[in-house]
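Excluded from the complex is one protein chain; the other protein chains are retained at their positions.
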Amino acid sequence: MDQKTVARVAHLARLEISQEQQETLVGQLSSIIGFVEQLSEVNTDNVKPLASVVDAALPLRKDEVTDGQKKEAILANSPEQNEDFFVVTKIVE
Amino acid sequence: MGDIIKGETGDWEIVIGLEIHAQVIAKSKLFSGASTEFGAMPNTQVSLVDAGMPGMLPVLNEVVVEQAVRTGLGLNSKINLHSVFARKNYFYPDLPTGYQISQFEDPIVGEGIIEIDMEDGTVKEIGITRLHLEQDAGKSIHDMHPSKSYIDLNRAGCALMEIVSEPDLRSAEEAVAYISKIRMILRYLGTCDGNMDEGSMRADVNISLRRVGTEKLGIRAEIKNVNSLKAVQQAIAFETRRQLAILEDGGEVKQETRLWDTTKMETRSMRSKEEAHDYRYFPDPDLLPLELDSEWVRQIKETLPELPDQKKERFVKDFGLSVYDASVLISERARADYFESVAKGRDAKLATNWVTNELLGALNKLSLTLDESPVSADQLGGLIDLISDDSISGKIAKDVFADMINSSKDASVIVEEKGLKQVTDTGAIEAIIDEVIAENPDNVESYRGGKDRLFGFFVGQTMKKSQGKANPVVVNEILKKKLDN
Partner (left out) sequence: MTDLTKLTIADALTGLTNKDFTATELTQAHIDQAEVKKNLNVFITATPEKALAQASDSDARYQSGTAKALDGIPLGIKDLFCTNGTRTTAGSKILENFIPQYESSVTQKLVDDGSVFLGKTNLDEFAMGSSNTTSFFGNVINPWKSTANPSVDYVPGGSSGGSAAAVAAGIAMGATGTDTGGSIRQPASFCGIVGVKPTYGRCSRFGTIAFASSLDQAGVFARTVEDSAILLRSIAGHDVKDSTSVKMDVPDFASAITGDVKGLRIGIPKEYRMDGMPEEIQNIWNKGAEWLKAEGAEIVDISLPHTKYALAAYYIIAPAEASSNLSRYDGVRYGLRVDGDGIDETYSKTRGAGFGDEVKRRIMTGAYVLSAGYYDAYYIKAQKVRRLIRDDFTKAYEKCDVILTPTAPSGAFPIGENEDDPIKMYLNDIFTVPTSIAGLPGISIPAGLDKSGLPLGLQLIGKAWDEETLFKTADVIEKAACFETLGTTIKKVA
């Protein structure tokens, strides 16, 4: 874990982090990663990963239109108000 | 046969793989109950789930799952009874949750093979790598404001099938044939409408070059936003030239995502996509693994419609059609159905001719689809029946057909109203012929003197006098008898 890694991950996560914070994070993330690395002691050969404790089939819903037509609710908390759209600074491809 | 590109330093081969994104036909979205209908007012077909509101959770649409399985079966591919939805993490304003729910390590459909038909009549097998389900993104609109982009989430969360091919395609023509074939199969299955201009089918093209004779794949570029068959052709042509220039120069193609610019007719690098390439996939903890019942899959398999390849084969075998005619007829399911309904119990050759030439020609002129045809399959069959039982001649039939296109009336009604029924009564025809002979003594003499060519003149005169209604076979027979005596 170095400052370059911290900067790369911060960009992946879209987090602006000051130079000073980056230095602090190098130490803190190193210690967290160091802590979780104790898992390497555990023998997990032939162990299947467990993503969810729920032992049930994924439920499916009927294909029916039951939602939508709530533009006002959708846009109610919009940082830049517009009747029909969300608005952001122009995206340049 | 793929294209060989002649470079200054040697021959090159194009290697193409395609990722087709096909919007699944379903009433509601993949994980929400909002409508999928095209063309609604902005942000009206958006649920709180689609907008990525805090605490909102996805619930899977059962019909979409069925459609994906149906498609997998139609593409001769393996159905995975266990599949997993995973999150693909990246930031973009039209991706409300900051991740797309997709399938990564365990897609719902695995490997398969389809055949594509080339112009020259050859058939080539193309491998399908996988098909997985994923959410569509919303739409960013850049041209409504000089310094802002507007976001419409109507499309966000609609179900897409991503169909990934093996890098088995070797030319733009093959790529086009492959997309056309996939589209035809999906339309037959009723799982995607295949409308590229509405965006319900889109393709990403992976393309690389390698020296002829080498095995190893070259470094590829992925071209996005290739949204019509024409664009596929143009983008491949452009990208081939671009990569060739780099490689011939001894350079190296960069592995990157490029965008097809339809106005500039060129591909260009999408740096924004490049930086975010670490998608950090992991199983979506809001969902559980999707487990399918093999019996349920079997039942879907039983309800699959006859697919284009099977239909073509049957048309050739059962109706004695040429491969070309069969291909024309099966290219759309509605067309094939129309044809079958016309051909049933009738002369197949006649049916083929009337459907492919007369009907499709007329519709084309009027810019109508088969669905909008003023002449139904039953009506066209009725017309053919009148030809077959000698009620009208082929020539009269064309006039009747023109009338049918205008009026949507049954052929028999038109024939009745206009008195176009063919005359087969030998007595009546004999009387006309007698008149013709009496009116043209000179020509009779010349004919009998050896001018055989004049026979046509007598046929023409007879037909004219009968207003085209005389049965030409009978006319020929009687004329021959009378003139030769």
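Should a chain be cited, it is by its letter among A and B, assigned in written order, with residues numbered from 1 in that chain.
Heads up, the rule we're going with is that contacts are C-beta pairs under 8 Å (C-beta built on N, C-alpha and C of every residue); 3 or more make two chains touch, one makes a residue touch a chain.
Keep in mind it's a predicted model, so treat the numbers as computed, not measured.
For the chain missing from the display, the contacting residue among B:29, B:70, B:87 or B:220 is B:87, taking the whole complex into account.
Touch with the chain omitted from the figure is made, among B:42, B:58 or B:157, by B:58. Here the missing chain is touched by one residue of B:12, B:99 or B:354, and it is B:99. In the full complex, chain A contacts the hidden chain through residues 5-6, 9-17, 21, 25, 28-29, 31-33, 35-42, 44, 47-54, 56, 58-59, 61, 70, 73-74, 76-80, 86, 88-89, 91-92. Listed here are the chain B residues that touch the chain not shown: 48, 51-60, 87, 89, 91, 93, 96-99, 149, 151, 272, 278, 280-282, 285-288.
Methods note: only the chains that are shown with their structure count from here on.
The mean-CA centres of chain A and chain B are about 41 angstrom from one another, to the nearest whole unit. Interface residues of chain A, counted against chain B in their complex, comprise 11-12, 14, 51-52, 54, 56-71, 73-75, 80, 82, 84-91, 93.
Listed in rising order, the residues of chain B touching chain A in the complex are 26-28, 32-35, 41-49, 51, 59-65, 84, 91, 93, 140-142, 144-153, 259, 270, 272, 275-276, 278, 280, 283, 285, 287-291.
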